[in-house]
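All protein chains of the complex are present and in place, except for one that has been dropped.
Letters are used for the chains, namely A and B, taken in the order the chains are written, and counting of residues starts over at 1 for each.
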C-alpha cells in the first residue's frame, strides 16, 4: 500500500508541498514516523516536534507550512488525518461481511441488505437494523430496538435490555415491566461493552451522529441529541435528556430526570445532579491526585468545610466589631 | 390488547372512578398519553400535571381522586403501575422459552424445568439454576455457581469468574486460585454486563430479592443482604458485606473488607471506605458540576484545605489574644 503525495493531496483536497511523486506507505505519529511515513501536526503550538521527527512527509496547517520540506497543507490537519486513516485502512469490516452463520436472528427481525452481523450476535424479535450498519460479535439486541443506517456497535454491547425499575411493596421489590423500546438514529457509533436500556413506557432515543465510547450505560427513557459524544463509562440514570452537540468526559454520571441543553461540554469524573440550561464548559469532582499524606490532611477538612466557613464568619464579625470599637 | 377499567380495577384490587366500560389500550406517561391511554400519578405534589394530560384514565391516590374523571384509586399508584405493566406486557421472555440450542451447557449442570437460557449463553460444570429463572443471551456462568428460583440475568453478564487475588513475590504476582463459588438466592435480578466473582475461599453470596442494575461489579467473597438494590456501575471490592434493604446509587464504590448495616441508603458516585453501622441516608463525592472557570478556582483550594484550616486557627488565636489585651 503506497501512495504518492500528489494522489493524497487530490484525495483529501489539500495543497501539496514538495515533490508530488514522493511515496508514503503508512500513517504514523511524529515520534514513530520513518522516512516512508506520512505524519501530521494537529496543534501548531507543538511545531517543535517537527524537528525531531523522521517523517517523510507531514500534514500541517498553512501557518506551519514553511517548516516542512514535504507534505500537505490543510485547513484542519486533524480532520485530514481522519480522512487519510480511511485511505490507509485496508479493511472496513473486521469480521466477515454480511450475517455470520453463528449469529442468531429472530425471524421477525428486519435486517437491511448490506448489514454486517458478527459471530455470536443475537438479534431479538421485531428488531430493525438499517443498511450499512455493522453489529459486532457477541452483541445482544433485545426486542423492540430500531437501529438506523450506517451505525457501528462494538462487541459484547447489549441494547434494549430492561430498564431498572421497581416499585416497593411490603414483600420487597415489584418489577416494573419495561414496555418501551430503543430508537437509534443514523450514523451512530456505540462502543464495546455498552448497555442501552429500553424505555419503561416511552422509548430510549439516541439521535443521529451520536458517538458513545466503550462501557457507556444509557438507562431507560433517556434521550441523547444529535452529534453528542460521550467517553468511556459515562452513565445516564433514567429519563436523562441530553441536548445536541454535547460532549461528556469519561466516568461522568447523570442522576436522572434532568436535562442538559445543547452545546454543553462536561469534564471527566463528575456527577451532574441538576439540569444545565446554559451552553458552555462544566467541570466537577474533587480534582486530581495528591501524595497520599497531603490528600489525607486535605480530605479530612472536606468533612469540616461547613464548620470552617462558620468560623470565618465569626472572625469577620469579631473584627468588624473591633473596628467599630476603635 | 384492550382492557376495560372495570377489569383493571379487579386485577389490581383498586377502586374504579367513572365509567367501568371505558377501554384503554396502553400504559403511558402523563405527558405522552392519548385518550386511549391509562396513565398514573405517583407523586401527589405533581397533581398539576393531570391538567395538561390527554390520558383517557389515570391511576391516582385517594387524595387526588377528585381531580380525575376516570381511572383507578390506589393506596400506592406507583405499585399499581408496576402491576399494570405486567398486564400490558405481552411477552414475558424476550428470547425463546426453554434452553436455546446455541447455548452451551455443561453436562454436569443442573437446570430446572422452566428455566429459559438465551442464545449463546455458556453454563459451566456443576452450575445449578432454579425453576423460573431467565438467563440472557451471551451470559457466561462459571463453575460452582448456584442460582435460585425466578432469577433474571441480563445479556453479557459474567457470574463466577475468578476474584482478583494475587500475592506478591520477587518475580511479580502469584495468582491465588479462587476456590469458592457464588450462591444467588431466589427472585434476584442481575442486569446486563455485570460481573459477579466467585469467592477466594468462602462463597460470594447474594440473598433473595436483591436487584442489581447493569454493569455492577461484585468482587470475591462479598455478601449482599436480601432486597438490597444497587444502581449501575456500583462496585464492591473483595469481602464487602452489605446488609438487607440497602439501596446504593450509581457509580458508588466500596473499598472492601467493610460492612454496611441494614436499611442504609447511599447516594451516587461516592466511595465508602469505612463500615456503616447506623441505618440512614449517606452521601459522598464532591457534589455536582460548576462552570469550568468556577470549578478550577474552587478545586485548587481543595489542595489547600488543610492550610486554610490552619490559617483560620491562627486568626482565631490572634483575635483571642487581642481581646485579652484590650
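Here is the rule we use: contacts are C-beta pairs under 8 Å (C-beta built on N, C-alpha and C of every residue); 3 or more make two chains touch, one makes a residue touch a chain.
Being a predicted model, the structure only gives us computed values, none of them experimental.
J.: One chain isn't shown here. Among A:124, A:143, A:181 or A:285, which residue touches it?
T.: Here the residue in touch with the unshown chain is A:285.
J.: Kindly state which of the options A:50, A:99, A:149 or A:268 is in contact with the chain not pictured.
T.: A:268
J.: Taking the full complex into account, find the residue in A:149, A:258 or A:312 that is in contact with the omitted chain.
T.: Touches the omitted chain: A:312.
J.: Since one chain isn't shown, list which residues of chain B touch it in the complete complex.
T.: 102, 104, 106, 120, 122, 124-125, 138, 140, 142-143, 156-158, 161-162, 164-169, 172-179, 193-195, 197, 200-202, 215, 217, 219, 233, 235, 237, 251, 253, 255, 266-267, 270-274, 276, 280-287, 290, 294, 297-302, 304-305, 308, 311-312, 315, 318-319, 322, 325
J.: For chain A, enumerate the residues touching the unshown chain of the complex.
T.: Counting only chain A, the missing chain is touched by 26-29, 32, 76, 78-79, 81-83, 85-86, 88-89, 91, 94-95, 100, 102, 118-120, 136-138, 152, 154-156, 187, 189, 191-193, 209, 211, 213-215, 226-227, 229, 231-233, 249-251, 268-269, 285-292, 295-296, 299-300, 302-306, 308-309, 312, 315-316, 319, 322-323, 326.
We take it that only the chains that are shown with their structure count from here on.
J.: If you average the Cα atoms of chain A and of chain B to get two centres, how far apart are those centres in Å?
T.: That pair's centroid distance is 25 Å.
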